[in-house]
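This report concerns only the one structure given below.
Only one protein chain is missing from this complex, and each of the others stays in its spot.
Chain nomenclature is as follows: A and B, assigned in order of appearance, with residue numbering initiated at 1 for each chain independently.
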Amino acid sequence: MRSGNAGNGMGKKTTTKRTESEVKRVLYERPRALLDVHTHYCAGCGHGTMHRLLAEVLEELGVLEQAIGVAPVGCAVLAYDYVDIDWTEAAHGRAPAVATGLKRVHPDKVVFTYQGDGDLASIGMAETIHAANRGENITVIFINNAIYGMTQGQMAPTTLIGQKTKTTPRGRDPETTGYPLKVCELLDQLVAPVLLARTTVVTPKHVRQTKALLKKAFQCQMENVGYSLIEVLSPCPTYWHMTPMEAYHFIEQTVTDSFPLGVIRDVKDRA
Amino acid sequence: MDSEQPEGKVALVSGNEAAGEAAIRAGCRFYAGYPITPQNELTAYIADQLPLRGGVFIQAESELAAINMVFGASAAGTRAMTSSSSPGISLKQEGISYMVGCELPAVIINVQRAGPGLGNISPAQGDYYQATRGGGHGDYRCISLAPFSVQEVCDLTYLAFDLADAYRTPVILLADGMIGQMMEPVRFDHLPAPSPTPRPWALTGTPGRKRNVIKSLRLPPEELEAFNLKLQDVYATIEQREVRLEVTGPDDAEVLLAAYGTSARICRQIVERPLRQLPFKVALFRPITLWPFPTAKLAELAEKARGILVVEMSAGQMVDDVRMAVAGRCPIELLARMGGNIPSAAEITEKLITLFA
Partner (left out) sequence: MSDKRFEVTILTHFCKGCGLCVEFCPEGKLYIEQKPDMRGIQAAAVRADVDCTGCLQCATICPDAAIEIVRVEAPVST
């Protein structure tokens, strides 16, 4: 895993305010592109962190006005209500196909999909693999929380072995339901992708690393290097039946055993 | 076929190729499709020509991906099209429903083959319900155009893009394997330069404007009902303005043939060059728009008719629209062939004599 960006960690431009003799410098504030609304996500949900990082990265790269997002079906279906850029929804799993159409028409825009594990790795696996295999010059943000949150907690392709869900009430049994699907490793078999990485958001350090990777993924697109996918191990306290802190620990201590963190491919660095 | 048609020149092309050329001339700059017989000549034509003429061709990984690429291209603000044949059109229904929900224009060409299931690759008209009743989930209709000659494939494909723009809706061109594969002399030079309507709703990034969001999710029931009512208003306008049909034969015909596409082509032969002298006058009622169906005109013709024979290459689907339009004004009979069989002029003639002589 590459180290996060240096400095104060948030990488934000600081602004200076003068009040009488005091000098005030904003070290952290909500990114401009995050709309001033309360999100529908549960307390401790990783989507909120990823929306924030998305807004920060697009702003820091100066491409808010060039960005076009494709929202999934799943908990993040309302992502367009939270980040102030052009968006479209896509049918369940079809975001990479929709993004392909958008990007081919507007090669100069910054096109990304934001998808969960059911959307990207189950119903949309064909679109995922083929967009990656064509080397579409898009950025894919893959939120892997190992469960279907919006439909109240069914097994996802990334559900851990033994994990209890609504549809694996006695725990996921690989004999009948297979194994947690490793998207980055799967896509690593293809020639075209240029950046494949798995990260998480469960400690401040990981958040900084994730932000750096996300930025790099968008830079790949802006420099016409090609397809990138950032997989984010993301907590779902509600359907893991844990407190937020338990869910964060669970990712660090358990989920990463099945889904090791790290950069799986980085063609840009290799070149 | 030469892509640069000199003025007035006539080209001998298949219906599939004519659709491709007309689409490009209509300003279509994005096409995604997946191989399926009997429409492969259309995809091949586009694959060859569209990139040379400033557009994007993608062979998609599936029909689902193809329609959703068209969704993306249309959302991006360009004229976009996909084509397929019956089984592939079934797969595209999800995307078509979403495009209706997002008010995105697109042209979808269905070169029908026989079903159900994999069926076979012979021409058929079994997708009439699917094309005219919406096809996917939810309350919607798509304008459905039914060409019966290669020239009409050209003209209606061009028209389909204008209609899609005007009403912000997917438009279906419902052809069949016969229309798609047969070759006829066609003119393209009469088609005007395309004039796509402005798309202030398109996703282009936000310099100098507020953001656009394209979506069909409308969680509050009141909001979704309001959107549905708006769609119904659009459909009422389409029904008022966009009905197209052709009547061939004498004004005082006693018997009407009702058919579209390939069936209509064979019926017209009976009206214009009968195999044998019929003891009554026959005319052909041919809907060009299957939806909106030419209900009013058919009702008017039915007032004076002794009877109507509906000829379809299906178990009888359009006949339902004929029954609704005629509303008991005269008897309605059906000649239905299935499985990829095309009714012959002889069997239609025989049926007419049995029923009406």
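The definition used in the following text is that contacts are C-beta pairs under 8 Å (C-beta built on N, C-alpha and C of every residue); 3 or more make two chains touch, one makes a residue touch a chain.
On a predicted model such as this, the values are computed, not experimentally measured, just so you know.
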Chains in view touching the one left out: A
Out of A:A121, A:V207 or A:L233, the sole contact with the unshown chain comes from A:V207
Absent chain, residues of subunit A that touch it: 8-10, 17, 21-31, 34, 38-39, 41-49, 52, 201, 203-204, 207-208, 237, 243-245, 248
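Rule of thumb we're sticking to: only the chains that are shown with their structure count from here on.
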Which integer distance in Å separates the CA centroid of subunit A from that of subunit B? 41
If you look only at subunit A, which of its residues touch subunit B in the complex? 64-68, 70-71, 77-78, 80, 84-91, 94, 97-106, 109-110, 126-127, 129-130
What residues of subunit B sit close enough to touch subunit A in their complex? 29-30, 32, 56, 58, 60-62, 64-66, 68-78, 80, 94-95, 98, 102, 203-207, 211-217
